[in-house]
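Structure first, commentary second.
Removed from the display is one protein chain of the complex; every other protein chain stays in position.
Right after this comes chain A.
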Amino acid sequence: MKKLILLCLVLLLSGCVDKEILDDINIEVGVGYDLADDLKDKYRGTVLFQEFQPDKSVINRTFSGSGKLRQDLLLEVTKQSSEPVVTGGLKLAVFGPELSKKGIYDLVDSFQRDASIGARVFVATSEGKAEDMLNGEYGTRGNSTYIYNLIQHNIEHRDIPKTNLHILANDYYQEGKDPFLPRLKKLDDDKVEIAGISLFSKDREVEVLPVKDMFFFKLLVDKYSEGNFDVKLKKDELAAVKSLRSKHKIKITDHHASITINIEGIIREYTGDKLASEVVGAVQKNLEKKVEKECLRLLKQFQELGIDPIGLGQMKKSKHRNFDFKKWEDDYKTLSFDVKCNVTIEETGVIE
């Protein structure tokens, strides 16, 4: 009898919460924000849904709306969508250029507050409107998956430093460090590319780092596990260094920061006559020189902009008790740098 009552209760009580069946909801997979044209509204948001077809293809559907809050946008979008909208599958958030310059934190905060949004969401800025960015037709697996994978493999193998929603929030709240985000550009209706790195001061975009600086930027803020770089030797000789691994060490004294970057790699391609050991030496030296020069330039540039994406302040704080960030802000302006780079070429491929 007792067991029977229990069984009944189990069956009855399981109906207590709302069900959400995958086929009957719209899962928000990507979202883009721009400044609204109408001054009354604050944002214009575009929400991207995926609709899976029986033949496994994916239809991209976007809805746009304006409002003062992120929830307003969702409300607006829900009005147009035939099924209820859920946010649990969000993978990508794109911010338009004007909005990034004005500050993005209100929106990022609302992502954080939403229990259903994960920490691995990629946040990016866009050149051109975020709405247009999401409105393309990229790849066959849906726009959101396409851009997500684009950023993902560029983090793993190429020049984007590790980034996601958690890291953005972490950097934003960390004193003595400023966030940065990858920047995307829509080339065509079916193509997107990485267009650089947006550098932020608190939550405002202040500068865009061009693609050619991204290699050096990643050396400074992150480590490489599988990078790639072409070294120019004299005349038309070029050598491609692959499988780059890098690590950086930062030492800060009162008015001086010295940064040591260690790089290990393999030469994969060479356009000269013979890859003799002198040439390997030259490749090493040229790469070292190049890295030292460019990194120093970047550091100076950050200093002029008054931003600290590397987290020198945070680094210094970890070495000093009762650290005063107010004083650090002044100190940073007069900080001097030196960059030392050590390159080791381990292999030169299967032929000599």
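Just so it is clear, contacts are C-beta pairs under 8 Å (C-beta built on N, C-alpha and C of every residue); 3 or more make two chains touch, one makes a residue touch a chain; residues count from 1.
Following the convention adopted for this analysis, contacts and distances are computed from a predicted model.
*Asks:* What is the missing chain called in its UniProt entry, if the choices are "DNA polymerase III subunit delta", "Spore gernimation protein GerB", "C-type cytochrome biogenesis protein CcsB" or "Nitrite reductase small subunit NirD"?
*Replies:* So, among "DNA polymerase III subunit delta", "Spore gernimation protein GerB", "C-type cytochrome biogenesis protein CcsB" or "Nitrite reductase small subunit NirD", the name matching the hidden chain's UniProt entry is "Spore gernimation protein GerB".
*Asks:* I'm checking contacts with the chain that's been left out. Which of A:Arg61, A:Lys101, A:His166 or A:Lys223 qualifies?
*Replies:* Reading the full complex, the residue touching the unseen chain is A:His166.
*Asks:* Looking at the full complex, which residue from A:Ser110, A:Asn135, A:Asn149 or A:Gln174 touches the chain that isn't shown here?
*Replies:* For the chain that is not drawn, the touching residue is A:Gln174.
*Asks:* Among A:Ser57, A:Ser116 or A:Ser336, single out the residue that touches the unshown chain.
*Replies:* Counting the whole complex, the residue in contact with the absent chain is A:Ser116.
*Asks:* For chain A, which residues touch the unseen chain?
*Replies:* Touching the chain left out of view, chain A contributes residues 2, 6, 9, 13, 16-18, 88-89, 112, 115-120, 162, 164, 166-167, 169-175, 177, 314-315, 317-322.
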